[in-house]
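First, the structure itself, so that you have it in front of you.
All protein chains of the complex are present and in place, except for one that has been dropped.
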């Protein structure tokens, strides 16, 4: 009954097998054959033959490197208040960018809107030497509320951004879950919807620790790679990152793992909805559930061994975040529902 | 009829006289006698015998150096959305601090509240390794809306801040105007109300280009001075800054100049209030007026040679910002009112 | 015949086995049991019960985080011109420290001396507000020339540094090779010789990608951990780093692997010395050899499939760097020597 986070799961067996099978010697720092192979594979999966790829070992690194490449130190990056880059990365984006400013956009259900972005942009005069320069938009899909941006929602946001010259980033820590939930292609959910740089997550979905920065505008790639090296994120035994990502994208493993996580969340959500006095806070569209329930219920679950985060508490009720992963089983779900029933 | 900004005014004659009278040689970088003298004078004026002082030539420098000393690179600084440090300094605070995050607080009339601060602080868990660390509060007085924080309002905010370990900064670009408006002492409006570091403005109020960072906790002084040097803000002919500040604080010149600016604004506000279809947006407590009026009126004033900023426009109306300075005269005010009448 | 770098080797089987055996779920970000265990183990190995540990995935990250914690942004860090932090990390230390300055120290055979350090320090007046502040000394052992600092050499350097208030860092990318070569204990080669923070390498010696920052002064640990998070170097599935390091330090594996690498280098060096017109540039004390030989010889080796770096070239001769690793075999060595003979 481990619902704290998908990043607490282990490594998928298919991935571990690839790691164990790696050759005994190879050129370091990405000069190896596996890295070349995985770059080709990502281009194929994203139908983006000119895309460039940089593998790193954390989502914070992927996001901060991407945004530092999209915004000058005197730029503004627009995002949601609950975006990982704003709330959970300890000023990494400010650090990597050399001092860019993050400005938050209102919205609901984990999403923001073109109108909210337009209003925020309108507050910054076009040629004010004193103002921070609007530079980038950062979205997250699946959102931090577990909801899903459809490609057309992303496109509407990136179009508004682009009218003012902003570049667009997508934090795809749960990109595979978003694809599995929507049935969209990787291209539809990224560059076709106006995304310039994607943080393609792997760690939360069965890898040991690999995220791919996918750069759809290849003119940005060299700077991003220099920043990766300077940030200590160019690993010498790089092929072990590449091997994980190769396994991930082979035979649709990534979508299978994400589908399992999403499916378990759907089952859990369906069960929760049948319980009296229990309320889903957001639509459950991927592998993450926010549920509002009476305090004693949460207490009972915790006592029974369930692990999860509490988001808010008050008036005898509590909001829990429950996250399913590729390794969550039907038994986990049933056991959790049974403790609440 | 120059109401664009108090920083468009000139240098007060008393100040220019001091500059012209400076000695022909002196030790550079603040090793001169005038600098020592002005430090003593500031301690006396603020009833703060252990205060330390660093003179710089811009408010942006004063604010950014102060906040960089109060917040680590991984810290959060809380301020208003319209604070100069957030809206008008092109990421200077992010730059000087090495990447601190600015988080804005809601409020009205240019002010925020202890409740708003408390709510913002409550969103950051006490020991979350992923979150930016709450580090400092930055207030502005006179506010950017031309309103006045009373010392007890400042104290209520700094107490809330201090409960969570934050240090407190006051952007006093118009500190003299705030004193003149409130009748408070300099001490009451700063350290007695919980302020750790003050940006004491001079430039908007008759100096050529001097702001004093007044550091009430002397343990912060050395780091701030190193940061000043590293930021290119330690002037070699430092005594010319000190001479300006000495003249400013001698015989109450600063309060006299601010009183003149405030008085002209009061007169202008009183005149505006008598006009039909003209509305003051905020209480006028210092030298700055926000007035909402019909478009054609603003147009008429501009045509007549008046200079001012437009803040917002819509529905046939426009909001103007009118700022009086030490050199605004009754004739300027009367002429402006006459064009509108 | 792969002698390009020890970081081109693979993962030792004992380490891969530990990875494969990891539990299916665990608390992320180092809150797991393996991380606690490996911290205890490092304290034991270093006879330093209060030491703190931060695991990261690259040597650049380990070095830059360590030095950023030891030097303020306005500090000077002294190191060798060929130090990894100066020559091979693309300004990572300048980046992580927020702008510290690296000043290089002369010396020979990959080493510097207390006299060279003292001379460099003497050039910076004690209380000069304009000068960068001497802050840290960074040494490397094994050195970049493959030579070995004995503990008493390190102690003489750190004593000179400490007299001026500097903190001391050791880049131990090849620390295990240094221990294996010297027969010293880990404590003798680190904190007993005056080292405050050690970058303890694992990647070049059989791990997949783990370096441990070992912090002997625990007052530095919290800041270093915040910097790690902010730098994107706190991995969520942290236990996979810990599991590698646990295997590394269990039953002396790290010293066994390093001993194998050193032994192969010794055998290779001995063979090279018997060849006419071939000259070892530095004493071979660990797993790295610099050898000066006629161009055609190098060409012959390369043609035969040997892989290595050329360091310098001129007058018909070339200097090669040959690095042995834990997976270098006697057959590799013999084959290489045979091509030259």
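Going by the order they are written in, the chains are A, B and C; count residues from 1 in each one.
In this text, a residue touches a chain if its C-beta (ideal position, glycine included) is under 8 Å from a C-beta of that chain, and two chains touch if they have at least 3 such contacts.
Worth saying up front: this structure is predicted, and the values here are computed from it rather than measured.
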Missing chain -> touching shown chains A, B, C
Given B:24, B:219 or B:274, the residue that touches the chain left out of view is B:24
Name, in rising order, the residues on chain A that touch the hidden chain in the full complex. 29, 72-74, 98-99, 129-130, 133, 225-227, 229-230, 234
Residues of chain C touching the missing chain are 73-75, 87-91, 94-95, 97-102, 129-133
Considering the whole complex rather than only what is displayed, give the residues of chain B touching the chain that is not shown. 2, 4-5, 7-11, 16, 19-20, 22-28, 56-62, 64-65, 89-92, 95-96, 203-204, 208-209, 226, 229-237, 240, 327
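Here, only the chains that are shown with their structure count from here on.
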Distance in whole angstrom between the CA centres of chain A and chain B is 41
Where the centres are mean C-alpha positions, what is the separation of chain B from chain C, in Å? 51
Between chain C and chain A, distance of the C-alpha-averaged centres to the nearest whole Å: 34
Could you pull out the residues of chain C that touch at least 2 other chains? 226, 229-230, 234
